[in-house]
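What follows is part of the complex, with its chains left where they were.
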Amino acid sequence: MPSAAVIGATGYTGALAASLLWRHPSIDLVAVTSRSEHGRLDDLYPRHRVPLELEELDFDRHGGVDAAIVAYPHGASSGVVAALRRSGVAVVDLSADFRLRDPEVYRRWYGDHEAPELVDGAVYGLTELYREEVAEADLVANPGCYPTATLLALAPLARAGLIADVVVDAKSGVSGAGRAPSDKVHFVTADENVNAYGVPLHRHVAEIDQELAALGAPVTATFTPHLLPLDQGELVSCYVTLARASDQDELAGLYADAYIREPFVELTDRPPGVRDVRDTNMCRISVHVDPRTGKVIVFGAIDNLWKGAASQAVQNLNLMLGLGEGEGIS
Amino acid sequence: MPSAAVIGATGYTGALAASLLWRHPSIDLVAVTSRSEHGRLDDLYPRHRVPLELEELDFDRHGGVDAAIVAYPHGASSGVVAALRRSGVAVVDLSADFRLRDPEVYRRWYGDHEAPELVDGAVYGLTELYREEVAEADLVANPGCYPTATLLALAPLARAGLIADVVVDAKSGVSGAGRAPSDKVHFVTADENVNAYGVPLHRHVAEIDQELAALGAPVTATFTPHLLPLDQGELVSCYVTLARASDQDELAGLYADAYIREPFVELTDRPPGVRDVRDTNMCRISVHVDPRTGKVIVFGAIDNLWKGAASQAVQNLNLMLGLGEGEGIS
């Protein structure tokens, strides 16, 4: 049974990844690390019930695992990933450090990169779109939560050349803002509230544009995230101006063709709610033609901590290790 | 001091209207009616502290008041309003019955109309846009909550001829769905959830299109409302494709010109949150140019029960009765 470590296990996504691997039937979680916190992970997160002691990262020891999920902040991740790769560890990286193909684009949004030589070999881990590449990869850049929902919602339209323009209005629960305390995530600030943030320029838009182009839709997307008073869950509402006229039947066919065999994508007639996908690796999608305007509206709902981060990381890791794609996350 | 009644005081907006009039310094609330409920209003809504007995509507008695706010459902309102008008009562109607100019459009969305002869004389009560007409009116059609936020957010662009196309992604608290119990408004359904509804055709879009056209923007808007896990509050995120290029400075000037003297509109640099306007008659607006796409993003936040319904009704009533516009709602 392959061994694994979670590097940076005290944030929300790292801790959830540790929880999933701890219960995984075919992966042996042997270590969880933290840069600043000590004690047992189940003291920090009773609900995850992972009875492992947090360790300081030590490449002598942790370089010996077969695989790692790295949950460091953007910028801090690339150096650690490079070291793990030198030790031959298969890595799924939850940061943005290996998602952007163009070093100039990376620099503009995130600053300097510590391991640019690894970028070309990294596979963008939106599993449903790059399954074969992921299976061959040693380094997978796990997508951001917003790109995950947006790209799964738009891929069938992009591939069909149907997207002339798109507005993405995204709504996320507070866990998406991370565990660091701040006024923004204070209960009294977020409760009974909703507001946009990162306006007009949120970093995830670079990732969305890059991947839409790769799918066949070279557009400049309008993307605006909003913070909602809930903990886990993310909904993207995508408003597409079509490149040519279409109708509900054609669209239903496109989406069925794309996803009917996908174990982690669900198509529905009614607009999905995030509650439908909470604590799952599912993306739930509905597509609608607005008969008044001809625009197409696509909704995609995921759990930002699961399919938007930790469970998709395990989905990718399963493929990289030759395991069943859904092991430990179904 | 003019006397007033609230006709239909047991729903959320009617009860709030009663609460505002009960404390109003220059209006004397003399009656609250209900079609089906009995007892005192403060038994039903302790928080509003209106110690009046609910009465059955009786035109002999209630026809003698100077003014009324009618909070009946769409369709049920027009007949009652007509009777009150025959008695000479000044009326603010919270339903959709007198909002739509075109009887065909009304019929399509709402069905038959019981008092079509009154439609032409009714004034659309978005106070900031139709202040003078409201002051002269005997019958005011109070706008829907979504149109209120949307039109205030878009009016300066519409008047300047800048709107080529617009997508409105609206987010509302659960009180907007009304007091009638149902699975949709069950706490366990709405909590930790978000989903679109009324897709692709929500009735408020007819009102938005009508009024945008009146302001100078004859577009067909894309409008999608979402239900959020909060009680009071509404945010509209408007994505505008411009008719010609503009920039942040021009837009800031347009909005300042339109609203700098308005007591109930606030302009802000940062995207507004609904918490900022809770329990107020305020609409809080920010406008942003997306430098990547040239689109303009406008956010408008209101309290759906206040500016979106009851306090705007009082604002209109004040004008109709020659009182200070902000009396009882500041």
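Letters A and B mark the chains in the order given here, with residues in each chain numbered from 1 onward.
As a convention for this text, a residue touches a chain if its C-beta (ideal position, glycine included) is under 8 Å from a C-beta of that chain, and two chains touch if they have at least 3 such contacts.
Bear in mind that the values here come from a model prediction, so they are computed numbers and not experimental data.
Total copy count of the complex, if 2 are in place?
4
Keep this in mind: only the chains that are shown with their structure count from here on.
On a C-alpha centroid basis, what's the spacing between chain A and chain B, in Å?
Once rounded, the distance between the two centres reads 39 Å.
Would you tell me which residues of chain A are touching chain B in their complex?
167, 169, 171, 173, 189, 191-197, 199-201, 205, 220-222, 224, 226, 228-233, 235, 237, 239, 271-275, 278, 286, 288-293, 295, 297, 299, 301
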